[in-house]
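Only one protein chain is missing from this complex, and each of the others stays in its spot.
What follows is chain A.
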Amino acid sequence: MKFFQATHTFDHSWAQVTAANWMKYPNEQCPHVVAVDILDRHIDPETGVLRTERLLTCNQNAPALVLKLLGGSAVSYVRETSELDPRTQTLTMKTQNLSMCNVLQINETVTYTVHPQDPSSTLFSQEAQIVAGSALSRFSSYVEDFCLTRFRDNAAVGRAGFETVLEKFKAARLEAAAQLDKLEKAAATSTAASL
């Protein structure tokens, strides 16, 4: 078993980050995620927590030979469950791979919380557990190390992809605000002119 851990600060508010999180895909850096489906979504009537279960469909970029040897297919599935507490402003997401679990199990937990030192930014923390299955017992350590490296690289790419998404939304917000400002000024001018 191998562990991966990382933290990152997004320079956007928790509200913005969590709103963008629902629209994270598609993004250029993560073309392997080809579909995102919402399996279930409800609000806990007692706690007000928003619970979502999603299915991510991914095109695997593992070498064809590896897939053939391990009996995997080019398409893989990931189940993601999330709990979003608007009161504590915490979003926790857990993912597990549904494909090739007997070969390799990757369990990931990420949380998004308001940064304790800077409420205008968001603290992201990520933890993953990589376990090679019995099918690979002889090579499990090697495979786990290989996957840990891949996971680390992919995590960085995933974060970069999300940053791009966040910047796009920020630009759209600023653009909308500028338009609104222009309209308001124009309206004020025309009102003044008609007086």
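Basically, contacts are C-beta pairs under 8 Å (C-beta built on N, C-alpha and C of every residue); 3 or more make two chains touch, one makes a residue touch a chain; residues count from 1.
In the analysis below, contacts and distances are computed from a predicted model.
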Among "Protein CSN12 homolog", "Mitochondrial distribution and morphology protein 35", "MAGE domain-containing protein" or "Autophagy protein 16", the UniProt name of the subunit that does not appear here: "Mitochondrial distribution and morphology protein 35"
Residue touching the undisplayed chain, where the options are A:D44, A:D118 or A:E184: A:D44
Touch with the omitted chain, as defined above, among A:A19, A:A74, A:A156 or A:A171: A:A19
Chain not shown: contacting residue from A:L98, A:V157, A:L174 or A:A188: A:L98
Residue among A:Q29, A:T81 or A:T111 that touches the chain left out of view: A:T81
Positions on chain A contacted by the hidden chain, ascending: 15, 18-19, 22-23, 25-26, 33-51, 53, 55, 57, 77, 79, 81, 83, 86, 94, 96, 98
